[in-house]
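And now, chain A:
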Amino acid sequence: MALVEIDHLTIGFDGRKAVSHLSLRIERGDRFGIIGESGSGKSLTALSIAGLLPDAAQVSGHIAFDGTPLPDSEQAMARLRGKRIGMVFQEPMTALNPLMTIGEQIEEAINLAGITEVMPLALPDLLDEVGLAAGHVGRFPHQLSGGQRQRAMIAMALASQPELMIADEPTSALDAITQRTVLDLITDICKRRHMTLLFISHDIRAVAALCDRVGVMRAGELVEQGDTGDVFRAPQADYTRKLLAASQMQRRDRPAAATQADGAPLLRIENVSRVYRHGGLWPWRDAPVRAVDGVSLDIAAGECVALVGPSGCGKTTLARMIVGLDDVSAGQLVFDGAAYRGRNLPPLLRAGLSLVFQDPFSSFDPRMTIGDSLGEPLHLLGRLSRAEHEARLAEAIEAVGLSVAMLERYPHEFSGGQRQRLAIARALVTRPRLVVLDEPVSALDVSVRGDVLDLLSRLQVEHGLTYLIISHDLDMVAAMADRVLVMEKGQIVEEGAPQRLFAEPQHDLTKALMAARLPEIAA
Partner candidate 1 sequence: MGGGFHMTLFLVRRMAGFAATLFVAALVIFLLLDLLPGDPARFILGINATPEAVAALRTQMGLDAPAHERFLAWVGGMLVGDFGLSTTQRLPVAELIAERMAVTLPLSLIAMVVSVVVGLPIGILAAMRRGKATDTALMVLAQTGVAIPNFWFGMLLTLVFAVTLRWLPTGGFIPWDEDAGAAMRGMTLPGLALALPQASILARVMRTALVDVTEQDFIRTARAKGMTKSEAIWRHGVRNALLPVLTILGLQFAFLIAGTIIVENVFYLPGLGRLIFTAISERDLVLVRGATIVLVVVTTATMLVVDLAYAFVDPRLKGRDA
Partner candidate 2 sequence: MTARNTLALTVAGLLLMAGPALAQPTEIRIGVALEPPTLDPTAGAAEAIDVVVYQNVFEGLVRIDQTGAVQPGLAKSWTISEDGLTYRFALNEGVTFHDGTAFDAEDVKFSFDRLLAEDSVNAQKALYAPISAVTVIDPMTVEFTLSRPDGLFLFNLGRGDAVIVAPESAANNGAEPIGTGPFAFIQWDRGSRVVLEQYGPYWGEAPALTRASFVFISDTATLTNALLAGDVDGTNNFAAEALAVFENNPQFKVLVGSTEGETILSTNNRKEPFTDLKVRQAMAHALDRQEIIEGATYGYGVPIGTHFAPHHPYYLDLTDTYPHDVEAAKTLLAEAGYTDGFSATLKLPPVAYARLSGQIIASQFAEVGIELELINMEWAQWLEDVFANKDFDLTIISHVEPFDIGIYANPDYYFGYDNAQVQALNETLNATTDEADRLALAQEIQTIIARDAVNGYLFELAQTGVWNAKLDGMWQNAPVEGVVLRDIYWVE
C-alpha cells in the first residue's frame, strides 16, 4: 500500500487554480522528488499532505496517508503530523522561532512526538545524527549559520522518527558548499532510517542526485512522473526536456576579436580595503570588520571576469565600491585612467560603468514606468534632447529584445526574465564600457537562465563590453568567464582560467566549491 496517495487534488485561491487534478502515489521507502518552477504548485501539494494549507485555500480531491484519508479535525491532523510526518522548510531563519533556543525548539518537537521511552537520549542523539555540536543547544537561531539552522530544522523533523519526511526546497537559501552537505545529510538519514522522503525543489540536479522517483510540475499540473533514471533518460514531456536542457550549461564562446587587450587595463583595483565600524563616534565602539582586505586586480577591456566565493566573502562589497556605491577605506580604484575612491566617481565616468542587480523584482521602482526607470541613468550624460533621450531608451530596450511600447508599462506587468532583460537594458542605456553583473541569473527560473546568459554573451560581442560577474554558481561562471577569481574573507585566494581552475583547484576553498558541485545529469 502506498504511504501517500493523492487523488485528483485541486487547490484554488479566490477561484484561481493553483493545483489542478493532481494524482500521485508515494510508496513506503521511496525518495520522491517534485521538480517545478516558482508558482508551479509544488509546495502547495506538499503542504496539503501535512494539512498545512492556508485557510483561504479551497481544496478538493482525496489524500490518504498510509491507507487512511487525512482527518478533518485540526486536532487529529496535528497528531498525525507530530508523530508520523516530519517537515523541513526552505528558509530556516524564519522557520525557527527567534525567541527560543535551538535546544528548546528541538525538545519541544520531541515532547510533541510523545515518544517518552527514548526521551533521555533523544536530544544528544538527534544532534549527533544531524551533525550539530552539543554546544549549540543553548543558542538562538540568529547565532547560528544557515547550515546549522537547517540542521536544527532537520533534527526537529526527525524527533518523532517519522515515516514520511517532507523537505520543501531545504537548500535553496544556502550557499553552494552548505547546500551539498545538507543534501548529503538528508540522503544519509533517509537511507539509514529507511524513511520515505518527499523532496520539493526547482533544482533538477539536486532531485536527480537524491531521489529515486520524480514528478515534474508545471502551472499546477503534474506533467510527468516515474523513476528518476527513466524520466531523465527519456523525458516524455516537452517541459521536462526543456528543464533538462537548461540544467546543462554550455560554454558561451566568443570570437577572440572581442577581447582587445590594448595594454592599459580598463579597471585597476589597487590594494583596496573596506573596513566597517559599528557604534558611531563613541570611543568604546566595536572592533572593526574588514570586509575587503587589500585586494588588487586588473580587468582588461573586453574581458569577462568572474568573482566567486561563499556568502560574506566580500565580493558584493568590492562590487559596490567599483560602481561607486561605497567608499574604499584604503587603496584606490582606477577606471579608464581616472582614479577614484568610490562614491566620488564623477558623473561622466559613472556613465561608463553600470551594474545589473541580482533580484529583478526589487530593481525597479514599482511606481515608475519602465521608461522613467530606464531613463534615470541618462542624467549622467548631462542634458540630452528629448529626441536623443528617446532614441537611447529605444536602442537599449531593443538591444535586449523587447519592444519600445513596453516603456510605458509598469514593472509588475513583466515576468522575472523580462525584468532581468529590462535591468540589462537599463545598464546599457548610457553605453557603458564595464558592466558589473551581481548574480545575474540566480533569482530567475531555470528555464529562462539560459536565454539571459545568451543575451549577455551577445551583447558583450555587439557592444564590446567588459563584464565583471559576481556569483557563487560555478557552472554559470564556467560557461561565461575568461578568468575566475576566488575570494575568501575579503582576500583573493586563487585566480585563473575557469577550465584550469576547476580542473586543478589549488586552494582549499576552491576545492570545497568544486566538491560541492552536484553531478551533471547523465544524458
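Quick note on selection: all candidates are chains of the complex that A comes from, given by their letters.
We take it that a contact is a pair of C-beta atoms (placed from the backbone, for glycine too) under 8 Å apart; a residue touches a chain by one contact, two chains touch by 3 or more; residues count from 1.
Just so you know, these numbers come straight off a predicted model, no measurement behind them.
Enquirer: Quick check: counting C-beta contacts as defined, which of 1 or 2 touches chain A in this complex?
Expert: 1
Enquirer: Enumerate the contact residues on chain A facing candidate 1 in the complex.
Expert: 50, 52, 74-75, 77-79, 81-83, 85-87, 89, 91, 94-100, 108-109, 112-113, 140, 142-143, 153, 156-157, 159-160, 278-280, 282, 284, 286
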